[in-house]
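I am attaching a structure below and will ask some questions about it afterwards.
Left out: one protein chain. Kept in place: all the others.
Per-chain residue numbering starts at 1, and chain names A, B and C are given in the order in which the chains are listed.
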Amino acid sequence: MNDKTTLKAAVLGASGYTGAETVRLLAGHPRVEAVAATGHSLAGKQLSEIFPHLAGAADLPVVKADDVDWSNVDVAFGCLPHGTSQDLIETLPDHVRVVDLSADYRLRDAALYAETYGRAHLNPERTAHVKYGLPEWRGADLSGETLVACPGCYPTASLLALLPIIDLVDPDSVIIDAKSGVSGAGRGLKEGNLFSEAAEGVHAYGVGTHRHAPEIEQELNLQAGRTDIGVTFTPHLIPMTRGELVTCHVRGDVDQIHAALIAKYAAAPFVSVLPLGAPTPDTRHVRGTNNCRIAVYPDRVKGRVVVIAVIDNLVKGSSGQAIQNLNLMMDWDETLGLAGLQALFP
Amino acid sequence: MNDKTTLKAAVLGASGYTGAETVRLLAGHPRVEAVAATGHSLAGKQLSEIFPHLAGAADLPVVKADDVDWSNVDVAFGCLPHGTSQDLIETLPDHVRVVDLSADYRLRDAALYAETYGRAHLNPERTAHVKYGLPEWRGADLSGETLVACPGCYPTASLLALLPIIDLVDPDSVIIDAKSGVSGAGRGLKEGNLFSEAAEGVHAYGVGTHRHAPEIEQELNLQAGRTDIGVTFTPHLIPMTRGELVTCHVRGDVDQIHAALIAKYAAAPFVSVLPLGAPTPDTRHVRGTNNCRIAVYPDRVKGRVVVIAVIDNLVKGSSGQAIQNLNLMMDWDETLGLAGLQALFP
Amino acid sequence: MNDKTTLKAAVLGASGYTGAETVRLLAGHPRVEAVAATGHSLAGKQLSEIFPHLAGAADLPVVKADDVDWSNVDVAFGCLPHGTSQDLIETLPDHVRVVDLSADYRLRDAALYAETYGRAHLNPERTAHVKYGLPEWRGADLSGETLVACPGCYPTASLLALLPIIDLVDPDSVIIDAKSGVSGAGRGLKEGNLFSEAAEGVHAYGVGTHRHAPEIEQELNLQAGRTDIGVTFTPHLIPMTRGELVTCHVRGDVDQIHAALIAKYAAAPFVSVLPLGAPTPDTRHVRGTNNCRIAVYPDRVKGRVVVIAVIDNLVKGSSGQAIQNLNLMMDWDETLGLAGLQALFP
Partner (left out) sequence: MNDKTTLKAAVLGASGYTGAETVRLLAGHPRVEAVAATGHSLAGKQLSEIFPHLAGAADLPVVKADDVDWSNVDVAFGCLPHGTSQDLIETLPDHVRVVDLSADYRLRDAALYAETYGRAHLNPERTAHVKYGLPEWRGADLSGETLVACPGCYPTASLLALLPIIDLVDPDSVIIDAKSGVSGAGRGLKEGNLFSEAAEGVHAYGVGTHRHAPEIEQELNLQAGRTDIGVTFTPHLIPMTRGELVTCHVRGDVDQIHAALIAKYAAAPFVSVLPLGAPTPDTRHVRGTNNCRIAVYPDRVKGRVVVIAVIDNLVKGSSGQAIQNLNLMMDWDETLGLAGLQALFP
């Protein structure tokens, strides 16, 4: 496309956090204009009534998906819950490119999808071939694609840390101990997400059963050319809103691992690998940005290595990465609309 | 100046929060380039060692002020503590414009300064005539100025709310009950600012004695052409990092007050006055931006009115407003480098 | 009653925060045994399934109110929402003493109740004569009572600060700027109470319309023998779980005010009045206790005074005060079950 192309975008499910964040980020994108925001129960309101921080340039009326004039839409960002997302995406006209932030097209194996998400997939053939939008790894495949599945927030951080080193570590040793802010749980109303119950404490959840584990395993096995890599994935809810940190415990050689990470991401605009011996990466240092920071530490037990990655779950973990994927689908500079984001600290 | 002018900036006191925030915001300014960052005990480090979120485009070596090549500096942002700030500013070469974020040049009356801040002012004559950089009020005076004093964070929010209405309210009725995040206390090490002591609780401080009260009174009296307006100013420390909310209790007519605010800020790019009956403004809705939101509510007691204003204390309350002031000093669009800031929510 | 009496208690609405807190505190009361906990949608569960911190000594099965064997119950703690509470209380057998933590019996005037709470009162005659359970003021009236209405959390703190001085201040000057932790909003599911939306920010709510204002006015007028005192009451939601602070702005003489408070509470076991000049009271210093701390400060504006009171909204502001009221109804030492509570800091 030529230099002047501007796309018109619809954000599906704009009343959730990833929807709102997508709208917010699109307001700063030079070549995409958000023209529609869909919602179900909140249709009829202005987006700024639901999210006052979007008042002004980013504001839009919320409409039902059925009421969108799709002839005026070039790209749709799917910010709906898994399950729900495919129901709408499968009905969209062919000319609408889709960047899906839900889990619906992440797993190639429809049977695994059904087992993991509790419903049959509407289009097993399609999901089997959808491109997995982890730009630093699958970015080269995205050019011209019409449907891209964005990774989950945990898989994003975990895979950025582990994909470059999966061939260097004992594949039987991978333990991911993950920590996420509460916004990762979305805007759904549950007692456990109330301030009074999520503040001033910490707990694990989904131990041994979290849905992001099969997704991480799929990509690690694809990369390693294996089928037998299993990962221990144990997430924890942290009393903070944004941010995600994965602590990956592996067996391998710390220098090899560090060198592989450095080499892989030397030219990646959003991923930094810290020098050996650097202070530990902190979610605060990437808050509000599309950045990922990775650091490697030798453990006191010989042969064990700790690899830590941090992201903002709502940016690199969802809406920012979705935009990065769109940029690549359009053969644009992948940093468009994202390069200017600066971490908000303190 | 012509369209292409770019200024070279030094940030004095870059190891504090307002210094770091100024550097961060300047990285997004199209016509200012930060070329020097000064610090005392941390000189010799990179700024990104102190503030890892500034790694990349915003990074600079921290040097002692004595080691700055001032011939290469067009403008200095003073982010030093009050008292300290004037000591350096008074030694700068004449060609260096100064935007001072400290309290040192805010009070016109050097005797009041001495009483309030506990030291004699080095240059009483100068402080008596310095422009007070509240752009929505004194902006027209800033063109070509070489020294501008930025208001304190509390005065910024309080005055934006009260200046338009001071002639409409009982001047003897003004009570400002203020709430600030902990970053307002700076990076100094005090037990009360430790997480374990600032989280999960609230308390007032400086009751009846806070240094921002004389500053607020100075400007209200100037505006009203009086000398006798005194304000009750009671700040509270809130367990949050950024954000400031002032609740102004006054006697007056709610419709008159609302109309005056609407009229005053109709064309102000950073100040919004919410419609009567709107949901209450929230610091979350301006976090990371140079915006101020103001709302007006009738009290249940006839004749009493509540005016609420919210800002981000580190942006509109300090570094963002400093840049807005520089823009006006240079006759640039006042939104330069600030227009793209979007509130980070959740 | 003799020294050995033990009462059997039912907690109505044990699945909310005040219900759970009442159960927790009763577990430490030497003369009350909780024998029943009622809930509607959660009936059939153990209380410890809903509130794991109650596992052990304080655990009980949750049953529907209809399934309680009232012949085995001496006292009921009403921890139901306003409106709902009276529906159940009016059906209880006569032998069951009631300590109601809801708003249903706080307002003497049924018309004001209807206007404030949006429904007609079931028993206007009864509510007109119910004792208002603010022990430091109405404690002497409680002996032998069968129904006591516990004050709201905001009225508790506000009235403890203002009742002793209402005759000493300009009655037209009373402004209460209040701050509460999120637990004050209860366990109901609303977006605004989610961690991601209640953390890291502050906002006012119910400005000019909060339901606790009429309650505060009722008691101030009763005390002053007037009918015309109106208060400005402006509450704010603070990103903390427990704790409540009221900042009362009045006109009066600071020494007189302080002396009156000191005199009033000299013998009160749970209320401390700090010396003039003391550091500001902090909600952290009363967390988990039935204590209230009050301090008085002269304002910089002559004749204005700031009175600050802090409580734990779930203890002195609800469940602890309820137990204190029961103690007085039974002619027991009012500190029974409460004296050993120590503030949890940090």
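Here is the rule we go by: contacts are C-beta pairs under 8 Å (C-beta built on N, C-alpha and C of every residue); 3 or more make two chains touch, one makes a residue touch a chain.
Remember, it's a predicted structure, so these values are computed and weren't measured experimentally.
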Worksheet item: Where the complex has a chain not shown, which of A:Leu7, A:Cys153 or A:Ile238 is the residue touching it?
Response: A:Ile238
Worksheet item: Taking the entire complex into account, which one of B:Lys64, B:Lys190 or B:Arg226 touches the absent chain?
Response: B:Lys190
Worksheet item: Among B:Thr241, B:Ser272 or B:Gln321, which residue is in contact with the omitted chain in the full complex?
Response: B:Thr241
Worksheet item: Can you name the residues of subunit A that touch the chain not displayed here?
Response: 175, 177, 179, 181, 196-197, 199-205, 207-209, 213, 230-234, 236, 238-243, 245, 247, 249, 280-284, 287, 297-302, 304, 306, 308, 310, 346
Worksheet item: Which subunit B residues touch the hidden chain?
Response: 17, 181-183, 187, 189-191, 193-196, 198-200, 239-241
Worksheet item: Please identify, in ascending order, the residues of subunit C that touch the omitted chain?
Response: 17, 20, 24, 27-28, 51-53, 55, 58, 183, 199-200, 241-242, 272, 279, 281-282, 284-288, 314, 340, 342-346
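As a working rule, only the chains that are shown with their structure count from here on.
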Fill in: Most widely separated chain from subunit C, with each centre as the mean of CA atoms
A
Worksheet item: At what distance in angstrom does the C-alpha mean of subunit C lie from that of subunit A?
Response: 45
Worksheet item: Where the centres are mean C-alpha positions, what is the separation of subunit B from subunit C, in Å?
Response: 39
Practice prompt. Pull out every residue in subunit C that's touching 2 or more other chains.
Written response: 181, 196, 199-200, 239-241
